[in-house]
Structure formats: structure tokens, C-alpha cells
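Some chains have been omitted; the remaining ones sit where they do in the full complex.
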Amino acid sequence: MLVQLLQHTREPERIIAQAAKLCYSDAGLETIAGKLSPEKTADFIRKLMKWGHLSALEHASFTFGIEGVSRALTHQLVRHRLASYSQQSQRYVSMRDFPYITPPVLSEKPELLKSFQTVISEIGRVYQELLESGIPAEDARYLLPNACETKIVVTMNARELLHFFRLRCCHRAQWEIHALADRMLNLAKGVGPNLFHQAGPGCINGPCPEGKLSCGKMSEVRQKYGGEGS
Amino acid sequence: MLVQLLQHTREPERIIAQAAKLCYSDAGLETIAGKLSPEKTADFIRKLMKWGHLSALEHASFTFGIEGVSRALTHQLVRHRLASYSQQSQRYVSMRDFPYITPPVLSEKPELLKSFQTVISEIGRVYQELLESGIPAEDARYLLPNACETKIVVTMNARELLHFFRLRCCHRAQWEIHALADRMLNLAKGVGPNLFHQAGPGCINGPCPEGKLSCGKMSEVRQKYGGEGS
């Protein structure tokens, strides 16, 4: 899995602070910006997060390039509708010698792993046969497995990212999208340290939102994400 | 493929006409409704469509139950973000003896079809083996192909449906989602005959939106969908 922060709104915390302050101020934008030293911005962003006043977070967007993930993952990912996607097409791009993702659980079971790999090879062979016989890629791909690798560019704003991390950094999320969310969170923290300093699964700032379905590992989880409970 | 219109806003054309008329009237909602005979409603809805004043169409929603379609199709479908989805989960539901979709192009080529079916059987066998060895369904499903059948409930409002039909009834759309869109269009016409009487691909009411990439079959297409050009 290769995850990059390709682009983002410049100075995301500053623009968020400026916009949020506008709502409650009779000063103009220039005046508000003039008072936003880096320290004051950081301080204000942390307060905003505490109050849960999140609408101004939408002014900062983050664009990630994601490669080497499965189509199983992207089928989950694109269900987040407040986001923008550009994905490598299986209709227009033929997946010759297609790379694929192997679930980690199989690496501990050599025999099952071998069965898995054998079927994947067989899929690859017949997929090629179909293409070479003139079957369009869009039809041949019906054979391709969820494991098949794909590439996708995703843009989310900071508010939606927080929501995404809340769901997908949860211990109950599938391992692959969980790993993606962790990487995205680290990259986002790099440019928005105050925005994302308490980002993570729902349990790090309160009770587990899953209730009875809780994973029961909240203290570990909180430690990992630096939540208040840790 | 089994497509049903499970539910919808009652009297969709009437509520749309009432809401649209409100924008330009100084009368109240009761008064507006009182004048909306079925004939006047039908007539007004057709005018509204001609003017392209589509925002009031959002007041009517349609919920479809879709079964016996491939995961290839739903990966395309869920990219329409102004809609709501509930899909059968491959994480929580084990696909024992999983049914699958065969691209029609294969049915004309018996040898390729056999290769296709043989690999699918092999996938099924190993998928079972993984499940029986204790691999979680969410990991075993990495083997499952795009052809794998799924079930999904979709809700769109009338405005989004028009947009969906515009893209997915197009001759260039993939055959499977095209067939789905055609079924949905027929069902929608049953309860919104004036809303959808000229619904279909972009070309039926103007030049082909694909420009140079046009399929070149506009006269056939227009005839099928009853466009103005037919």
C-alpha cells in the first residue's frame, strides 16, 4: 500500500480559523487574519475541536493518492459520499499480470495461501485468454477477484476526514481500510497537527459508539491514537 | 436481474407540481393544491421538464430493490453519490454456492464460457475451503470475482434518477448497468409518467454529449426512448 498526500488547501488551519472566527466577529477578514499568529491559530483550532463546531473544517481539503490496495477496499471507500474519487478503470485498463492483495491471515497458513495463490494464477491465465480471444476488458474483468489491486485518488475535507477516521480507524473496521485510514491520518497530521491531534476511532474521546458490539480493547486503542482516556 | 420499485413518495407528480408552483405564487399550499387536477398536474410537470426547472423534482424519492446483479455493477452504481444504498455485505454474509453473472458475450463462445465457468467453480471451491478452515468471510472474499451476485436497495430522488438515466441508458454504458437503468426507468414511468416520459440518454433531447466519442447510433437510441428526435 502506497499512500501519498498529493495536494491540500494551503495553510489549512489558518483558513479554518479565519472562517470560524468570522461567524462571531464584527471585524473583517483582513483584520481577523492579522491577529492569527501561528500560536493563536493552533490554540483556536484546538478549542474549535473541543466545542465540536466543525463546519468551518470544510474549508480545507486534502487529496490522497492511494496505490496497491484491493478492490475490496475501494468498494468500501467509495461508499463515503462526501468525497471525490478518480479510480483506475477496469473497463478501460487491461490488468495484464494483475497484482493483488493477500489477506495477512493467509500468510500464517501456508497450505491455504498456496490454494489462494493457485486460484489467483488460474484467474489470471483465463483473464488473459479471454482478452486475447477478443473479449472486451469490461467483460473479462467479471473474473477478476476482489483481491485485485487498484489505484485511486481521493479528496475529502477535514470534517469528512474526521468522520472517516472515526469509522475506519475503529478496531472493528476491516484490516485493509483500517491500515489505509491510519496512513491517511498520519499524513493529515503532518499538515494539520491541531485539527487531527485527537482524530481516530469514536472511542478515544468518549464511550465506544458500538455499544454492546464493542471490541473491548478501548484502552489499547486509546493509547494508540493518543485519546484523552489514555 | 430482479428489479422492483419497493416504495416511493406518494403522488410524486402532485407534490412536485405543488412545490414548484409555490416558488412563483403568492397563494398558500392549500390553494395551490386545490387547483391541481390530474390533468393540470400532468400538463405542468411536462412544462417543468421542458423548462429544465428541476429542483422541485427532488421532493419525490423512489426506492428500488435490486437482486441478481454483479459486484461489478454495484461498484459503478454506488459511485452515484446523491443516493442512498443498503447492500448485502460480503463481510457478514458467507456466499456459499455463490451465484454469479456471466457476461452475455461469453454465451456465444462455448469454449471461453467453459473456461470462465471452470475458474468460477474453482474459486467457489477454494472460497469454501478457506471458510471451513476458519478464515473469516471478510478475508476469504478477496477471492470472490466481480461476477459474484449481490443485492442492493437504492433510493434516488426524481432529479437524480433523470441524471442516472442520462448516463446509464447511454449506449456507451456497460451492458449490465444499462439493463438495470432501463428497468428502473420503466418502473419509474409507471408512477411518474410525465416526469420520466422523455427520460433516457443525453442524446434523446439534443446532441450527443459524448461528442466525438459518440456511439453513432442516435437514431436507434432515440426511437427506443421516445425522444423528440424520433
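To keep things simple, chains are lettered A and B as they appear, and every chain counts its residues starting from 1.
Following the convention adopted for this analysis, a residue touches a chain if its C-beta (ideal position, glycine included) is under 8 Å from a C-beta of that chain, and two chains touch if they have at least 3 such contacts.
Source: prediction; values computed, not measured.
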How many copies make up the whole complex, given 2 shown?
4
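One rule holds for everything that comes next: only the chains that are shown with their structure count from here on.
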For the two copies chain A and chain B, what is the rotation angle that overlays their Cα atoms, in steps of 5 degrees?
180
Could you give the separation in Å between the centres of chain A and chain B, each centre being the mean of its C-alpha atoms?
28
Within their complex, chain B touches chain A through residues 70-72, 74-75, 78-79, 81-82, 85, 90-91, 100-103, 105-106, 109, 112, 115-116, 118-120, 122-123, 126, 129-130, 133, 135-136, 138-139, 141-147, 174
